[in-house]
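Of the protein chains in this complex, one is absent; all others appear in place.
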Amino acid sequence: MKHEEDKEVQGLSIVARYTITAVVLAVVTAIEVLVLYPPLVRAGDTFKIALLAFLGIGKFILVVGLFMHLWNDDPIFTGIFGLGMVIGVGTLVALLAVMNVYPHRSDAVKAPPLRQIYEDREKVRRGEALPHTEQHSWRQWEALSA
Amino acid sequence: MSAHGSHLIENPHEIGTTGLPHRKIMMWLFLASDCMFFGALISTYLIYRGRSIAGPTPEEIFDIPLTSTSSFVLLMSSYLMVLALAAIERNDLTKFRVYCLGTAFFGSIFLGFQVYEFTHFYHAGLTLHGSVFGSSFYVLTGTHGCHVAIGVLWLLALFFYSFTGGVTQRRALDVEIAGLYWHFVDIVWIVIFVAVYLLEYII
Partner (left out) sequence: MSSEEMHIEPAPEKGFFDNIFPRQVEPKGLIGWLTTIDHKRIGILYGVTALFWFLVGGLEALMIRIQLHTSDFRGFISAETYNSLFTMHGTTMIFLVVMPLAVAFFNYVMPLQIGARDVAFPRMNAFSYWMFLFASILLNISWFFGEAPHMSWVGYAPITEIQYTPGMAGEFWIIGLQLLGVASIVGSLNFITTIINMRAPGMTFMRMPVFSWMTLVTGFLIILAFPAITICLAELMFDRLFGTNFFQAAAGGLPILWQHLFWVFGHPEVYILILPPMGMVSEILPVFSRRPLFGYPLIVGSGIAIGLMGFTVWSHHMFTSGLGNIATAAFALTTMAIAVPTGVKIFNWIGTLYKGQLIMATPMLFSLGFIYQFMMGGFSGLMHANAVHDLQQHDSYFIVAHFHYVLIGGALFGTFAGLYYWFPKVTGRKLDEKFGKFVFWFLFVGFNLTFFPMHWLGLNGMPRRIYTYSPNMGWDTINMVCTFGALLMAVAVVVFFWDLFRTAKSGQVAGFDPWDARTVEWSIPNPPPVYNFKDTPQVKCLDDFWYAKYPETMVHDEDETMHPSDYVAADPAVHGHSHDDHGIHMPGGSWFPMFAALGFCIGGFGIVMHGFFIPDPVAAKSMSTLSILLREYWLAILGGLMGVASVFAWAMEPIGGYNIHFKEEDNK
């Protein structure tokens, strides 16, 4: 049974490898959730986003590579899926950039969330002061567009 | 060649000159296409983040422990799926049935969580037409839920088909392809879980 032999990799049965992968996936999911709790991770937003992206991509690769067998399957499948991923992710990352979704440098002029504009307008109407007016670049934008 | 070799294929017409089964190539092509599909939906959601002019906001209604649990359930269903594939490749039909039904069951639990979540959000005031958050959230996660539901139907079909002798070691490719679809639905959720749920608590 050639097929049975194929399944023995590094002394581990295929089932054992799947089990280890599943455990790793579960642990990584737990870590992802724990990142949200400030007492546990006292770090900046950038670090947290980077960490989450890293963990998410790690999970993605584990499932695609091991559960979907891309690691020991014909490279043609990796090529097909990779092409879809590269073109898909590339296009949509560019789309997000064109639509100004990413956090900008503080001196960049960026459209504020509409919800915030409406809330602030409401505050102004009620005569309340807006906090940190000069620090928010989007207020320049609103002043320009007004 | 691969550990999931083509030498187990029943019908020689399914194998091409590369030695790979047609259907597996087509499934990967479909998944590549689906990357773009979900990519467009997820970026729609991200573009509309924080643009709602009516409440409730995501922070107000998201329930991270609940969603984490449902994510965990979906991940574990992927684990059962590979076990089902490994079982049918060893010609262990009984174990295949157990794991296949288990996968479908875990998928249904995930769907149950989603139904609960949607109902809960609706009562909290988040509607399809109330805000762009509601629109993009329901359409994104609902489309994913549709994919899960189709996967559950597919797995159940395989499960019942196995009693008519339709699922055998020589036709393990059927299970493998269903598995590819199922895992893809799982990785889409991995992305949604980070980009929709967790990101909300950071920026």
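As written, the chains take the letters A and B, and residue 1 is the first residue of each chain.
Keep in mind that, in the parts below, a contact is a pair of C-beta atoms (placed from the backbone, for glycine too) under 8 Å apart; a residue touches a chain by one contact, two chains touch by 3 or more.
Here the structure is a predicted model, which means the values were calculated and not measured.
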Inset, instruction - Kindly name the visible chains that come into contact with the excluded chain. - result: A, B
Legend entry - chain A residues touching the omitted chain (full complex): 76, 83-84, 87-88, 90-91, 94-95, 97-100, 114-115
Inset, instruction - List the residues of chain B that touch the chain left out of this view. - result: 11-13, 16-20, 22, 25-26, 29-30, 32-34, 36-37, 39-41, 44, 47-48, 51-54, 128-129, 131-132, 134-136, 138-139, 157
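Basically, only the chains that are shown with their structure count from here on.
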Legend entry - Residues on chain B engaged by chain A in the complex (per definition of touch): 1-5, 7-8, 18, 20, 24-25, 28-29, 31-36, 39-40, 42-43, 46-47, 49-53, 57, 64-65, 68, 71-72, 75-76, 78-79, 81-83, 86, 89-90, 179-180, 183-184, 186-187, 190-191, 193-194, 198-199, 201-203
Legend entry - chain A - residues contacting chain B, complex: 2-4, 6-7, 9, 14-15, 18-19, 21-22, 25-26, 29-30, 32-33, 35-36, 45, 48-49, 52-53, 55-56, 59-60, 63-64, 66-69, 72-74, 76-77, 80-81, 83-85, 87-89, 91-92, 95-96, 99, 101, 103, 113-116, 118
